[in-house]
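Removed: one protein chain of the complex. Kept in place: all other protein chains.
A and B label the chains in the order they appear, each numbered from 1.
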Amino acid sequence: MTTAPVRTDLYAQVQHFYAHQMQALDGGRFEEYAATFTPDGSFQHSPGAEPAVGRAGIVHELVEFHKRFEGDPVQRRHWFNHIALEPQPDGSVRSTVYALVVTVRPGGKPEIAPSCVVHDVLEVDGEGVLLRSRLVTHDQMF
Amino acid sequence: MTTAPVRTDLYAQVQHFYAHQMQALDGGRFEEYAATFTPDGSFQHSPGAEPAVGRAGIVHELVEFHKRFEGDPVQRRHWFNHIALEPQPDGSVRSTVYALVVTVRPGGKPEIAPSCVVHDVLEVDGEGVLLRSRLVTHDQMF
Partner (left out) sequence: MTTAPVRTDLYAQVQHFYAHQMQALDGGRFEEYAATFTPDGSFQHSPGAEPAVGRAGIVHELVEFHKRFEGDPVQRRHWFNHIALEPQPDGSVRSTVYALVVTVRPGGKPEIAPSCVVHDVLEVDGEGVLLRSRLVTHDQMF
């Protein structure tokens, strides 16, 4: 088996898209994060959760989620690795990516958990990349 | 010093090759992993071990290695970072890569160990990438 060659420009665009997207999320710029989805995009951050749909819905979900950290200052960093792309017949691109969440509290050491896999469907054109859907699975649930 | 420019398409192909290869390994798809080696490829997962040679030999080695996890369900994820390529005079490409092994057990937190360096020799052509040899060194042994 050899992995089918990936379009070089596609691979770089997707990597760069993720870099900006996740820095927006970790920087608390939720509207910027939501704008990386298509207008009807869906975001399901854990298998049991109801997916948030649409940009306003995604912002709402993130605001709600982060209320648990009120009074508990925390810096989170989402790390990605091994971006595996599979172009789909409809022109979209499936992207399967490892993720680790790094959480830092003032003066503390990073806690690195959970380990996840991100399952994305991307829409890519000359203008850039948008996320049609994202489902995150968690490795400790098996 | 400036690092010699890398062929852009080569760099993307190698990154993508690793993404699919390691997702195959961590998914327990050992035949798919072995098929990323050349037919006479060798795989030495630690310096003291005897290298496994050939695709059947590599599958055998992986099956044997994973017997230690029977009755101990575990999800492992091999993370890679800093892929440094050095084209060789014979047309192959040396690739030196950082690796961390993330191990997750049901309900548990990820354990991140060991830290390794992967020393690969790659064969690359228009068809894709194949691995001629892989030697993994471990950082805690020094």
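One rule holds in what follows: contacts are C-beta pairs under 8 Å (C-beta built on N, C-alpha and C of every residue); 3 or more make two chains touch, one makes a residue touch a chain.
Everything numeric in this text was worked out from a predicted model, so none of it was measured.
**Student:** Touching the absent chain: which residues on chain A qualify?
**Tutor:** On the side of chain A, residues 8-9, 12-13, 15-23, 32, 35-36, 73, 75, 77, 79-81, 102, 104-110, 112, 126-130 touch the unshown chain.
**Student:** Considering the entire assembly, which residues of chain B contact the chain that has been omitted?
**Tutor:** Touch with the absent chain occurs at residues 1-6, 8, 11-12, 15, 81-85, 96, 98, 100, 112-115, 139-142.
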